[in-house]
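I have a structure I would like to understand better, so I am pasting it below and will then ask my questions one at a time.
Removed from the display is one protein chain of the complex; every other protein chain stays in position.
Each chain carries a letter (A and B) given by its place in the written order, and its residues are counted from 1.
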Amino acid sequence: MDFLTLIQVLDSTVRMATPLLLACLAGLFSERAGIFDIGLEGKMLMAAFFSAAVAAVTGNVWLGLLAGIGASMLLSGLHGLASITFRGNQLISGVALNFLASGLTVLIAESWFRQGGRTPSLLTEGRFNGIELPFAIGPSEAEAAGRPLSELIGEANVIQQIWSELISGHSILVYVAALMVPLTWWVLFRTRFGLRLRAVGENPAAVDTAGVSVRGLRFAAIGIAGVLCGIAGAYLATGLQAGFVKEMTSGRGYIALAALIFAKWRPWHALGACLLFGLLQAVALRFQSIQLGGVSIPVQVMDALPYVLTVVILAGFVGKAIPPRAGGQPYVKER
Amino acid sequence: MEKMPKWADVVLIPVISLLLAAVISAIVILLIGENPMEALNLMVNGALGSTYGWGYTLYYATNFLFTGLAVAVAAHAGLFNIGGEGQAMIGGLGLALVCLYIPFPHWSIALLVAAVGAGIFGAAWAAIPAYLQAKRGSHIVITTIMFNFIAAAVLNYMLVSVLKPKGAMDPATAKFPESTQLPSLHEILAPIGIEFSKSAPANVTLFVGIAACIVVWGLIWHTPLGHEIRALGKSERGAVYAGISPVRTVMITMLISGALCGLMATNNVMGEAERLVLNATEGAGFIGIAVALMGRNHPFGVFLAAILFGFLYQGGAELALWTNIPSELIVVIQALVILFTGALDNMVRMPIEKIFLAFRKENA
Partner (left out) sequence: MTAPAIELKGISKAFGPVQANKDISISVQPGTIHGIIGENGAGKSTLMSILYGFYKADKGEIWIKGTKTEIPDSQAAIAAGIGMVFQHFKLVENFTVLENIVLGAEDSGLLMPSLSRARKELKELEEEYELYVDPDKRIDEIGVGMQQRVEILKALYRKAEILILDEPTGVLTPAEADQLFRILDRLRSEGKTIILITHKLREIMEYTDTVSVMRRGQMTATVKTAESSPEQLAELMVGRKVLLRVDKVPATPGKPILEIEKLSVVDSAGVQRVKDIDLTVRAGEILGIAGVAGNGQSELLEVLGGMRDGTGSIRINGQPLPLSGKGSDARARRHAGIAHVPEDRQREGLIMDFHAWENVAFGYHREDIYKKGLFLDNAALRADTEAKMEKFDVRPPNPWLAAKSFSGGNQQKIVVAREIERNPDLLLIGQPTRGVDIGAIEFIHQQIMELRDQGKAILLVSVELEEILSLSDRVAVMFDGKIMGERPADQTDEKELGLLMAGVAGEAA
């Protein structure tokens, strides 16, 4: 494997990691506030569909993004209604939302577009396209030189290769996702809202008796989760790919959940975990099998590795993952 | 004092939840420009209007019986087994190995041994999450979700690289030998003079499923083990006080649950496909969640809910065939049932409790 291939795999890692990271941070807000969220998958799927559908119809990707966020927020609201207002089982609510999204997206797609549960393919203006950073070699340079972009990058020096292939050329949502990491950290640990949010996930009674609404905080948290899942879904359908296809999240919500546990509910670690899992996906995408010291590792190992790693972490063999203490329990005032 | 009579809890609330789900589904059908009444009519005719329809309805119901019972047994111990899908997949693998590599003289013996194989494989797949929950406190919901994906990868690998016959294109095993073919309802019912559709996949495993219901009922309410499982589900400290080992009970419960999921393979893999294909489970492991919730974790309730979902699945397939409503409508209904009977239970329950309370005060 030469250096350029490596850079290309890493570039693909960044793309694959972006939806994971956004969903993972969504889960982080939700679970830090004490609401388990296994509905990440469903929210992303719903957002992916509505962003692609609206972008396809209006030709405006920003409207698509808004629609995606709105759809995801709607599911968040339902999750809140079930698990906060009516104190239902958060896990069951999450499962229900995943099915709801899985069924509704195809149902509506069929009704609107009649293309076998997909949206029409998005043209350039319906997508989030790559942003070329200054000094990077991009499509415009390729056009000017009249040669393929890959050739130009292949000839460039190492730093230029890293800059042009790995750092530059991603859609705006990738950079947004990257910025979300420090922002999440700052909100959680440097603001009043963050303090209260973390408190409500550890001991909601403490927050309640301090005169702060547990319900309000938890709804705010899952609202943020809705926004982030919305962006993640929109990125899938309008950034990573050009349109919605049935079940296009293909388990990313669960991988994000795995990454969240892997990261032990911490923002910077979430970045690391998502990059790792993104790398596994990128490798699986590029190579059918990997030769490692004479042993051929089947591609299915790459598919399964994020889950296996998470189980190992959960088992506490590599440091114990302690979730927020009040996670999963509806808050009932004590008599 | 009880807030309301038991029948309200067991019958009234599930029925109201179901009605709510039905109403919302009807609205969804309206919104996509179809007629809900016509759709219902088509579904009833397609699923229950002929022995062919019944044959499919009962075939699906058999799948859901096993996975529903599996979720219910785990729920009694306070465990949410969301890994039925993976356990059923691996159960299918176990069953396929038995059917492919052991020669059988007769289908009955084949069924028996294959059931054992499927059960053991399914149980084994549940064993690791169970152990991690019992011994290390890893949340079983998360680990079983992870194991679903790992199961899919394992199955994919086995079918693509190991079990696929040479020269074949699809990732599937060879067809099982003839001696493992199970009698269909047509063959069973013909001698007693009932004409049942030849081409419907319902088969003898329906009776295995019904037997499983009875066994689970006896186990949960009439044996010391059932007492222990239910006690643990209500209070772990209570269980320890009573000398019930939580580790042992969690393990046993999950092994039973996983085995029940594995047993599903006798129906879908052995009874219908007669070979193991990718995605043989078709989400039945997840439907088990809806079935158990709907059936209030009672085997008889699970039986009724399984038939209901069998009807929905067959009816949904008919809808997709004759109208522009895709079969994903069923996934939506399934989601709504889980939502209303599971997560939004209190939304339905609280007003009803209030009504009963008001009624009681008036009478008092």
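To be clear about the criterion, a contact is a pair of C-beta atoms (placed from the backbone, for glycine too) under 8 Å apart; a residue touches a chain by one contact, two chains touch by 3 or more.
Predicted model, so just to flag it, every value in this text is computed and none were measured.
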| item | value |
| --- | --- |
| Which displayed chains the hidden chain touches across the whole complex | A, B |
| Among A:112, A:175 or A:193, the residue in touch with the chain that has been omitted | A:193 |
| Option touching the unshown chain, where B:161, B:235 or B:279 are the choices | B:235 |
| Contacting the left-out chain in the complete assembly, out of A:172, A:205 or A:297 | A:205 |
| Chain A residues that touch the omitted chain in the full complex | 189-196, 198-199, 202-203, 205-213, 325, 333-335 |
| Touching residues on chain B - with respect to the absent chain | 1-3, 218, 222-224, 226-228, 230-231, 234-235, 237-238, 240-245, 357, 361 |
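The criterion applied here is as follows: only the chains that are shown with their structure count from here on.
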| item | value |
| --- | --- |
| Chain B residues touching chain A - in the complex, by the definition given at the top | 28, 31-33, 80, 82, 128, 132, 136-139, 141-143, 145-147, 149-150, 152-154, 156-157, 160-161, 286, 289, 293, 324-326, 328-336, 338-339, 342-347, 350 |
| Touching residues on chain A, where the partner in the complex is chain B | 38, 78, 81-83, 86-93, 95-100, 102-104, 106-108, 110-111, 114, 117, 251, 254, 257-258, 261, 298, 300-301, 303-304, 307-308, 310-311, 314-316, 323 |
